[in-house]
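The other protein chains are all here in position, but one chain of the complex has been omitted.
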Amino acid sequence: MSALPLAGKVGLFFVALWIFLAIFGPALAPHDVGAVVSPDAFGAFSARYPLGTDYLGRDMLSRILGAARFTIGLALVAALSASVTGTTLALVAATAGGWVDEVMSRLMDAFISIPSKMLALVMVAAFGSSVPLLILTAAMSYTPGAYRIARSLAVNVKTLEYVQAARARGERLAYIARAEILPNMVNPMLADFGLRFVFVVLLLSGMSFLGLGVQPPNADLGSLVRENISGLFEGAPAVVMPAIAIATLTVSVNLLIDAISGRSTRAVEN
Amino acid sequence: MDALVHVEGLRVVVRKESGGEVPIVNDVSFSIPKGEVLALIGESGSGKTTIALALLGYARRGCRIAAGSIRIGDTRVLELGPDALYGLRGRKVSYIAQSAAAAFNPMKTVMDQVVEGAIIHRTMPRAAAEAKAVGLFTALALPDPKTIGARYPHQVSGGQLQRLMAAMALITEPELVVLDEPTTALDVTTQIEVLRAFKKVVRERGATAVYVSHDLAVVAQMADRILVLSDGEMREIGPTGDILVRPSHPYTRSLLAAAAPQPRVDDTAAQTTPLLEIRGLVAGYGRVDASGMPEKRILDGIDLTIARGRTVGVIGESGCGKTTLARVVAGLVPAARGTVRFDGEALPTNLKERTREQFRRIQIVFQNADTVLNPAHTIERILARPLAFYHGMRGEAARKRIVELLDLVKMPAALAARRPAELSGGQKQRVNLARALAAKPDLILCDEVTSALDTVVGAAVLDLLAELRRELGVSYMFISHDISTVRAVCDEVVVLYSGCKVDAGSRKALAAPPFHPYADLLISSVPELRTGWLDGLPPRMAVEAPAPGEGKPAAGLCTFLGRCPVRISGICDRVAPPRRELGGGKEILCHHTGDELEALQSAQAAKATSRQRGQSVG
Amino acid sequence: MADKALAGRLIAQRIGLGAVTLLIVSAVIFTITNLLPGDAAQEALGQSATPETVAALRAQYGLDKPGPVRYASWLGGLATGNLGQSFTASMPVADLVAVRLPKSLLLAAVTAAVSVPIALAIGILSAMWRGGALDRALNLITLSMVAVPEFLVATLAVLAFAVKLRWFPALSNAVDIKDAGQFFRTYAMPVLTLCFVVIAQMARMTRAAVIDQLGASYVEMAVLKGAKPARVALRHALPNAIGPIANAVALSLSYLLGGVVIVETIFNYPGLASLMVDAVTNRDMPVVQACAMVFCFAYLLLVLVADLVAILSNPRLRHR
Partner (left out) sequence: SHATKAHAQAPRKGGRIRAATTSSSTADTLDPAKGANATDYTRHNMLYSGLTQLDATLAPQPALAEEIRNDKATTWTFKLRKDVKFHDGSPLTPADVVYSLNRHKDAATASKVKTVAEQFAEVQASGPNEVQVKLAGPNADLPVILAASHFLIVKDGAKDFGAGANGTGPFKLKEFKPGVRSVMVRNDGYWKPGRPYLDEVELIGIQDEPARINALLSGDVHMVLAVDPRSTGRVKSTPGYAVLETKSGLYTDLVMRQDAAPTSNPDFVLAMKYLIDREQAKNAVFRGFAVVANDQPIPPSHRYYFAGLPQRPYDLDKAKFHLQKAGVSGSVPVFATAAANGSIDMAVLMQQSAQKIGLTLNVNRVPADGYWSNHWMKHPLGFGNINPRTSADQLFTQFFKSDAPWNESGWKNEQFDQLVLAARAESDEAKRKKLYGDMQVLIHEKCGIGIPVFISFLDGHSTKVKGLGSIPVGGFMGYMFAEHVWLDG
């Protein structure tokens, strides 16, 4: 880690900070997330309410601390599963080739064209609203994108001669995919994961808005911004703070990823 | 003194992962008078390319020019700022890279890239530059010089690319030209033409040049003076003649000693039970039609047998199908027709049906070492895999074995931790070989194993192969375009020309006529280790290899027809050539009888030798 | 010409596959929508629904028939180019789409015209100076741009440019646009918002693709010819990176048709995305189907174009 560039260090710091907050946040929260503690909505920064109060007069600090856990937990799992599933399927498609590839690619194309709102609604309708479901839906709506990118990478790598060498050695497809192809596409996929993470974080609020996932009084960071949006005009911390929270979280995650993959690419280059 | 190039105490280092720096070129000093050609020779990995690049004030990623001074004319290269460097590169000094194929941008026409230097440095308007380029093309004996510029790199043969690169380097009339192994990747017949062309332009333009190579014979033709390197250190420097005749440094002597390869075959070990039997093989690439014939047919009716413990050489120019043949045996390319039998039983031509044992027993050493090693893996991991895969060898045992393997191919164990990109071309090639050896195979398909290596290491590798053969009875298919090596290691030799077996016979048969006309061309193209050999050669008629994609003659006819110096019009271009048995297991595919050919070829040989005697006096 | 033939083959093949994909999509959408609780009749009557009124309305919409039958008849209609009749808006689906589609396309086109060049510029610049200060700055900027929720960007933009400065209208219904100036004022903010969303991905992909090429040895050769970084990047690396870049662009742009609900609602822009969302809410299945088809088609088209660009830009593939 010492070799991390500055940007990477900054990223690492914030990521660590957020993970810490996600774990211990609720314990540190001065108030209950649902408790209306102040008569006035959109209270400004104050000694009693460091991050002001929200549209109902609830303590913003406590709400953000509560939201961090959901946002990070959900987005991380969802984005990860999207990228992992996408990559795995892509590897299968690329290595197997032929009709397997065809069928999978067509299905993914079809998948991309299904409106995520509809997906979400069906999910809620079919299985009721729950956190695992939220993750599943988010993951499902981002898997095809990951798949497409991963597949194009994999197909390129597959044609390279060291893969031929592995085949001539009699290696199984599984090994070729895992050991020969994957390592040479992991960096771009990491970068892609970074962006997906951002998108999922933002998607969550939309989903909760539809009534899928995090249930009141809890909320994810995006929903905090959304539910307090009318405080924007008086520049209420209730809107600004969660927005900043999202920014620091997502940006730092990407900085960290860039730094890490940057390091390994440099290692490969020279 | 009036030397054009002055290099003092040059030192280049590479940064380690761990942080420290190690020198790859150390305290190198030399100077080149105007109009002279200095050759850098030395084993692979000795720092030749590094020095060459340093002359342009350039160091590869991860490398750094740590100390020393380089003066070209009155420019102090290492003291130039970025902008000044842009001005220097391609203007004062220009570079001809080791592999032309990789050095051309696949997306742009050849002409664009040839004149680019002139455009960048505004030495002349584009139109003028193009005119000049066409002039250079002619001077470099390129086919249809007027139009070749409009082609894309992939539409031009390797040898032609190499010459186009020369044109690219000369377009700005630089004071110094740096040629980095410009012919290593070429086969002899093409190499000759390229060397001729280079020599001609260098002479006419009185250019000053640095010629990097590990092939003494080639250097002997090109250089006025030679600088011998090993491990990034200067060993000696002197006029070509002296170095070749009375080398002072032991390393140089070893180089020379290895230059003319000794025979490494003792027929005692030879058995005759066939290990690999190929019959009537037809194979190729692209879509297969209803009858199972590939769109792009490469190999046509190949018969070939490799007996246990024997080595069969496959020679032929670039693109004739050598690698394809190996790939068929390895199962990477399906056979459209014919059979491949291994150790008595038929070998499934598609990978899925082969047993792991079959995989283990047949190993292929791929040609392009730099693309065949996974850039993401360390050397250790690359070598560990076959050990684990075939022999279930892991942990300490595996690590010990890996060190052994590296040692076998004359590489320091320290390199095990590096990734392929951190190795020189030759080093990669040896890792590539070591990986095959790890499997303890019965048959090794060696595709140009030594062509990227210098004579010393090359010789060492050949010894290794011979040793394995002696002790373990390993058999080889030895693919190469370097006949001298093939002569040295093979019991039998097969000559391919555009996918057809045109000549086959024992090693001895390859020593004296009669040959198939193409084989003859090949053999007489091998550079000899003495100055002036190149100039002594009789000027040949159209020996130009057709660029990829250019039409073969009608099916059935002799494929060599277009280039054959002894073709009989009326027969060769009408009737398919017969396959003639000439006794002693020798066979050729030609209309000429053995005697006719013998007559023709011995006469010609006589002429050549006499002329050269007359020349190389004094 | 070899490339024409090649492109032709590809297109033909893709059209076939595209048809299949569209079929899959329609089937999936149809089944999904049948899973959705409630139907057009219930939604239309809302709070005031009673069993009999619902039943009557169902009969009227033909929802009383079993699913497969409806799907079959829908397909039949599609075959004859008839998208069917909207339940809620008592008019042909084709008409509804005809009103919205051009608007959506226009918005997408304008956004693309603005965002793609910017993204490419950013990507190439940061690739040229990779690891440098500029690279880091651009990276940070693009990241922060995606990191802000879309609706926040939009609302802020309106607040600043419409309410405070009064430069642009807060709404972009894009009805009766007369002159260029008005056109600009109408599209400025929606396009701005969308750029925030799409630029980052394209820029990063471009950067990656170009850097990938900068490692190639012909690039080293160009450097040794004395080419300056700009020339190296633009004349040598970029042409070789076109393929992947085109794909990234295609992916991002495909978002501009279906994914812009938020922008359409906040700016009151009458596009397809919001049409579809409404349709889902009202369970107006013919409309949902039609929109899904359009989006899928657009997506496939973009991908096809991307692949064509990749092929035609590459001489190796062009003349075999």
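General remarks:
In this document, chain identifiers A, B and C correspond to the written order of the chains, with residue numbering beginning at 1 in each.
Note that a contact is a pair of C-beta atoms (placed from the backbone, for glycine too) under 8 Å apart; a residue touches a chain by one contact, two chains touch by 3 or more.
Keep in mind it's a predicted model, so treat the numbers as computed, not measured.
Within the full complex, the chain left out of the display is in contact with A, C.
The chain omitted from view is touched by exactly one of A:124, A:138, A:202 or A:247, namely A:124. Across the entire complex, the residue among A:15, A:41, A:89 or A:204 in touch with the chain not shown is A:41. Within the whole complex, the absent chain has one touching residue among C:31, C:60, C:73 or C:182, and that is C:60. Panel shows subunit A; residues 32, 34-36, 39, 41-42, 55-57, 121, 124-125, 129, 208-212, 215-217, 229-234 of it touch the chain omitted from the view.
Where subunit C meets the chain that is not shown, the touching residues are 36-38, 41-50, 52-53, 55-57, 60, 86, 88-91, 96, 99, 151, 155, 158-159, 162-163, 166, 169-171, 173, 175, 265-268, 270, 274-275, 278-284, 287.
The rule we apply is simple: only the chains that are shown with their structure count from here on.
In terms of inter-chain touching, the protein chains here all touch one another pairwise. With centres set at the average Cα position, the gap from subunit A to subunit C is 21 Å. In subunit A, the positions touching at least two other chains are 269.
Subunit B has residues 60 in contact with two or more other chains.
For subunit B in complex with subunit C, the residues that touch the partner chain are 53, 56, 58, 60, 85-91, 94-95, 97, 99, 102-108, 116-117, 120-121, 152, 154-155, 168.
Contact residues of subunit C toward subunit A in the complex are 17, 20-21, 24-25, 28-29, 32-33, 35-37, 131, 136, 139-140, 143-144, 146-152, 155-156, 159, 200-201, 204, 208, 215, 244, 247, 251, 254, 258, 261-262, 276-277, 280, 288, 291-292, 295-296, 299-300, 303. By the touch criterion given at the top, residues 14-15, 17, 60-63, 330-332, 351, 354, 356, 358-360, 364, 366, 368, 371-377, 385-386, 389, 419, 421-422, 435, 439 of subunit B touch subunit A in their complex.
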